[in-house]
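And then subunit A:
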Amino acid sequence: MEELCTGLCSVLTETGVELGLAYFLSLLAGVLLVSGVPLLTVIILIWIERKVAARIQDRIGPNRVGPVGLLQTIADMIKLLSKEDITPTAADRVLYNAAPLVSFASVVLLWAVVPFTPFHYGVDLEIGALYFVAIASFGTLAIMAAGWASNNKYALLGAFRVVALLVSYEVPLVFALLVPVMLAGSMSLVDIVNAQSGMWFVVLSPLAFVIFYISSQAETGRAPFDLIEAESELVAGFNIEYSGMKFGMFFAAEFLHVFTNGIIMAILFFGGWMGPLYYESPLVAFAWLGAKGGLIYFTTLWLRNTVPRLRIDQIMAFNWKFLVPLSIANLILISLALKVMQELGIAPRDMLSASFGDLLPATAILLVINGAMILYLLGIMRKRGREARRESRDARAGYPQAAGAARH
Partner candidate 1 sequence: MVPLWMYLAVAAALFSIGVFGVLARRNAVAILMSVELMLNAVNINLVAFWRYSETGTDLLLNGYAFTAFVLIVAAAEAAVGLAIIITVYRNRRSVIPEEAATLKG
Partner candidate 2 sequence: MNVLNEWAFVGLFAVLAPVFPALPIVIAWLFRPRKPNVLKSSTYECGVETIGDTWVQFRVQYYIYGLIFLVFDVEMVFLFPWAVAYNEMSLFGFVAGFLFIFLLTDALFYAWKKNALDWK
C-alpha cells in the first residue's frame, strides 16, 4: 500500500495537484481499496453461510436468484431497503441510530491492519495485535448502547447478557493472543507473520490456538455461545427493536466479524500468507491467506450448525473456571519453557531469522508440554463428566416420577 500511495501521490503532484491534496487523495484511494475487501466479501459471506448451513442440515439453500443462488444477498438487500424502518417513540434517537453504524464500522476497521501479502496491507502498526483487541471493544459498547437506547426491557436484558459474555471471553482471548506476540517479539501483524517463516505458531502452541478459537467463537456470538441470537429465550436479544436496514447492519457486522476472526487466526497462528510459492506473486500469497482464513471460517460454521446452545451459567462457568485458568497456565508454561530453552541456547532468541531446523528442538519440547496439558485436561473433563452422569443417575433414582417425565 505504501508504494501505491507514494506512487499515486507523485503522479498527482506531477499533474499539478497541490501536495497536501495529492497526499490526501492517495490516502483516500488506499483506504477505499483496503475497505473494499471486507465490503465485497460480506456479500459473498452471507451466501456462503446460508449455503453451508443448508448443506449441513440436509437442505439445498438459496438457489433461485442468480446462478446457484449467488444473487440472493442482493435480493435480500433490495428487500431490506424497501422495508419500513420503525424507531420506537421511547427510544433514545441518537444512540439508537448510531449503534448499528458503530457495530459495523468496528469490524470494518479491523481490516486496516490485516496484511494481505508481504507488501500489500493498509498499515503495519507497531501495535497491530493490540489494535485488534481495542477496536473490537467498540462493538461491545455498540451492543450496550443499542440495548439501552431501545428502551425495552428485553433489549436491555439481552444486551446485558451479551456484554457480560463478550467481556468474559475477552480475557482468555487476550491471554491466548499474548502467546504469538511473545513468540514473535512484536505486536505488528506483519512481523508476526514473518516470524512464522520457520514454524507456524500453531505447532509451537496448539493450546493457545484452541483457546483463541473458542473465545473468538464466543466473541462473535456463535453457537454454542449464541446468546446474541437466543431467539427462544430473549425474543431476539438486544436488537429486538431494530428493523429494516439497521437490523441488517447488525446482521452483516456479525457475519463479517466471524470471517475477520478467521483471517486473524490464520495470521496469528497459521503463518498468514506463507505457503509454497507465496513469493512468486502477491496473488499466490493472497490466495494462501484466503484459503487458510476460509478454512477456519468453514469450521466455525460447521460448529455453529452442529452444537446446541449452552445455558448462560454454563457458559460463564466454562469461561471463568476453565478457559481463563487454562489460558493463564498456558501462557506461563510456554513462556517458562521457552525462556529456559533460550538461556540454555536450545531455542533461538529471534524468531525472524530462525529457520525450520533451528526451531525443531524447541518445537518438540513445547509440543510435549502442550500434549501433557491436553492429556491432563482430558482427564479432568472425563472425571467431571463421570460425576455429572452419576449425579443425574442418582437424581433419577431418588425421584422416579421426574425420571419418567424426563424419559418421555
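How were these candidates chosen? In short, all candidates are chains of the complex that A comes from, given by their letters.
For the reader, a short list of remarks on this structure follows.
The rule is short, and it goes like this: contacts are C-beta pairs under 8 Å (C-beta built on N, C-alpha and C of every residue); 3 or more make two chains touch, one makes a residue touch a chain; residues count from 1.
No experiment lies behind these values; they were computed from the predicted model shown.
Among the candidates 1 or 2, the one that touches subunit A within this complex is 2. If you check the complex, the residues on subunit A that touch candidate 2 are 1-2, 5-6, 27-28, 30-32, 34-35, 39, 77, 80-90, 97, 100-102, 104-106, 108-109, 112, 122-126, 129-130, 133, 150-154, 156-157, 160, 164, 167-168, 170-171, 174, 178, 181-182, 185-187, 235, 240-241, 244-246, 248-249, 252-253, 312-313, 316-317, 320-321, 324-325, 328, 331-332, 335-336, 339, 342-343, 349-351.
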